[in-house]
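Starting off with a structure, shown below.
All protein chains of the complex are present and in place, except for one that has been dropped.
We call the chains A, B and C, going by the order they appear; numbering starts again at 1 in every chain.
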Amino acid sequence: MIQFQCDYSEGAHPRILEALAKTNLEQSPGYGEDCYCAEAAGKIRALCGREEAYVHFVVGGTQANLLVIQAALRPWQGVLCASTGHIQAHETGAIEAGGHKVLPLPECEGKITAEQVEKAVQAHFADEAREHTVQPGMVYLSQSTELGTLYSRAELEGISRVCRENGLFLYVDGARLGYALASEANDLTLPQLAELCDAFTIGGTKQGALFGEAIVLTHPVLGKDFRYLVKQRGGLLAKGRLLGLQFGELLRDGLYFELAAHADRLALRMQQGFLDLGFPLYCQSLTNQQFVILPDGLLEKLAEGYRFSYQARVDGTHSAVRFCTSWATKEEDVEAFLRDLERLARREKQ
Amino acid sequence: MIQFQCDYSEGAHPRILEALAKTNLEQSPGYGEDCYCAEAAGKIRALCGREEAYVHFVVGGTQANLLVIQAALRPWQGVLCASTGHIQAHETGAIEAGGHKVLPLPECEGKITAEQVEKAVQAHFADEAREHTVQPGMVYLSQSTELGTLYSRAELEGISRVCRENGLFLYVDGARLGYALASEANDLTLPQLAELCDAFTIGGTKQGALFGEAIVLTHPVLGKDFRYLVKQRGGLLAKGRLLGLQFGELLRDGLYFELAAHADRLALRMQQGFLDLGFPLYCQSLTNQQFVILPDGLLEKLAEGYRFSYQARVDGTHSAVRFCTSWATKEEDVEAFLRDLERLARREKQ
Amino acid sequence: MIQFQCDYSEGAHPRILEALAKTNLEQSPGYGEDCYCAEAAGKIRALCGREEAYVHFVVGGTQANLLVIQAALRPWQGVLCASTGHIQAHETGAIEAGGHKVLPLPECEGKITAEQVEKAVQAHFADEAREHTVQPGMVYLSQSTELGTLYSRAELEGISRVCRENGLFLYVDGARLGYALASEANDLTLPQLAELCDAFTIGGTKQGALFGEAIVLTHPVLGKDFRYLVKQRGGLLAKGRLLGLQFGELLRDGLYFELAAHADRLALRMQQGFLDLGFPLYCQSLTNQQFVILPDGLLEKLAEGYRFSYQARVDGTHSAVRFCTSWATKEEDVEAFLRDLERLARREKQ
Partner (left out) sequence: MIQFQCDYSEGAHPRILEALAKTNLEQSPGYGEDCYCAEAAGKIRALCGREEAYVHFVVGGTQANLLVIQAALRPWQGVLCASTGHIQAHETGAIEAGGHKVLPLPECEGKITAEQVEKAVQAHFADEAREHTVQPGMVYLSQSTELGTLYSRAELEGISRVCRENGLFLYVDGARLGYALASEANDLTLPQLAELCDAFTIGGTKQGALFGEAIVLTHPVLGKDFRYLVKQRGGLLAKGRLLGLQFGELLRDGLYFELAAHADRLALRMQQGFLDLGFPLYCQSLTNQQFVILPDGLLEKLAEGYRFSYQARVDGTHSAVRFCTSWATKEEDVEAFLRDLERLARREKQ
């Protein structure tokens, strides 16, 4: 059984395990105050061109999201996002558990636009009874999105401008940021991203680490005393060194970007396979998540040898499903899949 | 300037002011442990035919809603409601501030159906990744709804059945319950309501009191230790007597229902006026809130003498607006309004 | 049975009831946006000499406390107060329900000192592991305190200085502020109080109103968007007019201060009675709450005709109890009490 179900099925890139083994008996101060975290944070600041940015490492993405949003919002504020945004759809109400309403906007291929944000913000402040509704205080985006798509530089500039004109924070969830940056469709650099938003994450869990997300806070209001908040919400890892060490390794010699490029390339190989056989895409992703519409009968056959995830019913006989590649996906597994797909598709048609 | 903007513009029915004056220097125990609260609670239990129900009085509707929902839900649960539901649309995220996500469903004339609830609940529990999403734990309805419409007895029975089969609480926000019960379209009695749901409120603020909502908890789990919660959220009135006394007065000799019937009757008088002039209703309300679609030019003229509230833009030249009557609305004001409406409408057409 | 148990047994000063009756059928905008609230807020600003202060009216003291503290603190901050402080001792964890730890300091006669605050703050910031503990973000005082005592002007200046040097907000709970200002022991004016702290309340509930506390926010950070928060926590009264009207009446012609002076004078009359009979005071209060140590046998007899509240056991045969006067206390009731006390005390001794 070969897994294309998600991008966190395996452990970590071997270099990370080697580094863990090599440093295992070193004695380090706890809670991220060690030299590995300092070094990794330094690398991230340099890559972003933001020497003054605050960098914190936490174990997971939901934790990163809830911490940044908690630090940013006043009690009566909420966070605008796509209706497919992870915080709206897949975090069990983590943001609401912190007291804040998520304010979903209709999405198109997993994205929202500057115009939508501007309209929502203006509608709120134009409302005479606005104090009876939740005030938008932040915009949350994912890059790449939950549907594998990308915000272009121009799109992000537009949203950033609206946020700054209206006093909203802009936060980019980068659980899959590597896959975005490595995509052939990408026109946004890390320093540009850092400049355009107030906070973002660099995902490790889905991109070669055992676990770990780097939180980068470029707005000074968000950074102040952030460690208190991390500790309070249970996110301060005792052996924080484990996080710094992993990011240090991923960011050395461009490994992080190499791994992402590998995954993106294999994903596009799969996409081409679907298109060659005439199967329509569910959305136009050029990153490691591919969404395709397949006949239910074919899906049943495929499920005997491959795991993938169900996205949505399209009509009485077709469904959209997701195939993920990752840093760990093997070329031969993709090839085997494409051969089986072609064979099964042909049989299906007969 | 005559107000049809809301149903809480005036003070209280004169009998309430008289009772306040008469008892002003009596010395009572604080925090609702006085004889007036006990008496009013007893009357409510009797009217509902639920001798074991817990009855609490609080000052306002948002407070009542957040308390009941806080008492009912586990931390990871949310509350299903119409997208027009007051808790979703007009309480500044009060439910989320208590940690719970509101789960809006598409509404039709302000209402949701048993089928919608069942589908949402089943979709949640059928989802393999359900622990990554908010679990529905309660259904919130308003009676009458925010659009003035009513749940019929059959509709409420359907929703109640789905809730009980699936372990959800059912809560009915009765900020305008009197106007519902007094409506000629109503087929639901107070004992039936009490039987079908686990908690509901009986609104005073909009129906003759200075302020006050009675919370009726028929499910024992909700009632236990509820007073702690009321105190904790700042809802325990020091001179609780003021609440009991008002409800006692409203529920004596059927005053509460008389006042509501008066408002409903005048509202239908206004509705007939709109229909006679050919103006379409925005929704079919038979209670004290009337929603009608009028030409923008006419609205501008009307606004010189009357206050009403804006609901929605319908097309380039028409808007939906709301007119409210209340226990305090004067027949002559309605008649004056209808005369002016007819005059202005005629001029408009020329 | 005569009540000295608390200062909120009765209704309101007759002038308030008259004003309610007189204005009952006026139509006002809701939620505090009426002319009565505007006028009362203006009076308060003028009395405080702070034209730019934000003034909001809410129904009760716990609500006022939780709102101000919620507006002031970052998520990881807590509030320093006396261990007898109302937020620590008698609000069912309302502050914690809002996410913030109360940080009690040992009290002396219900008060804490600038030195205590300074030491606590310095200890926190000197701690290398401070991010593992709650950061003090505010000091909460009550004036008069829960034990009837007063902060002198010099004491408040000291605490204010420490707060400002260390970036803490200073908040004064004035549920009994009138009784403090009217006390012969007081040397602090309202403008001085307003200058020294960042937020305070002016209590109505215990000082002549049916209900109501005025929140005065002199620090601009606290005032911004505060109404959203009031609505969110269920504190925005629909007929907000009722609050403005009551404060307007109390603050007209100095009524508020007259009523407080009346209560203080009768309280001192009672204190003198205790001292004349040789009963020691539990603490040195010169305001409307008197704490005295009496023999248990005598208390049992007194309880047949008077209600008062139990404070603490002092030894095997003596207890400390509290007697409250209020704006509504009758001189003849105090005289009757003192006669009974003397009679019973004499019999006790025999």
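The criterion applied here is as follows: contacts are C-beta pairs under 8 Å (C-beta built on N, C-alpha and C of every residue); 3 or more make two chains touch, one makes a residue touch a chain.
The shown structure was predicted, so the numbers you read here are calculated from the model rather than taken from an experiment.
Trainee: Could you tell me which of C:D34, C:E91, C:D173 or C:D264 touches the chain that is not displayed?
Mentor: Counting the whole complex, the residue in contact with the absent chain is C:E91.
Trainee: Hey, which of A:Y228, A:F308, A:F323 or A:F337 is the one touching the hidden chain?
Mentor: Of the listed residues, the one touching the omitted chain is A:Y228.
Trainee: Please identify which residue in C:G30, C:G99, C:G203 or C:G235 touches the non-displayed chain.
Mentor: C:G99
Trainee: Of the residues in chain A, which ones touch the absent chain?
Mentor: Residues 2-3, 6, 8-12, 14, 17, 20-21, 23-30, 59-63, 65-67, 91-94, 97, 205-206, 210-211, 228-229, 231-239, 242, 328 of chain A touch the chain that is not shown.
Trainee: Which parts of chain B face the unshown chain closely enough to count as touching?
Mentor: Answer for chain B: residues 31, 70-71, 74-76, 99, 131-132, 135, 225, 227-229, 231-232, 236 touch the chain left out.
Trainee: Touching the absent chain: which residues on chain C qualify?
Mentor: The list for chain C reads 75-76, 78, 89-93, 96-102, 129, 131-134.
Definition applied: only the chains that are shown with their structure count from here on.
Trainee: For the sequence-identical pair chain B and chain C, determine the rotation angle of the Cα superposition and round it to the nearest 5 degrees.
Mentor: Value: 180 degrees, nearest 5.
Trainee: Which whole number of Å gives the spacing of the CA centres of chain A and chain C?
Mentor: About 50 Å, centre to centre.
Trainee: For chain B, give me the residues that contact two or more of the other chains.
Mentor: 91-93, 97
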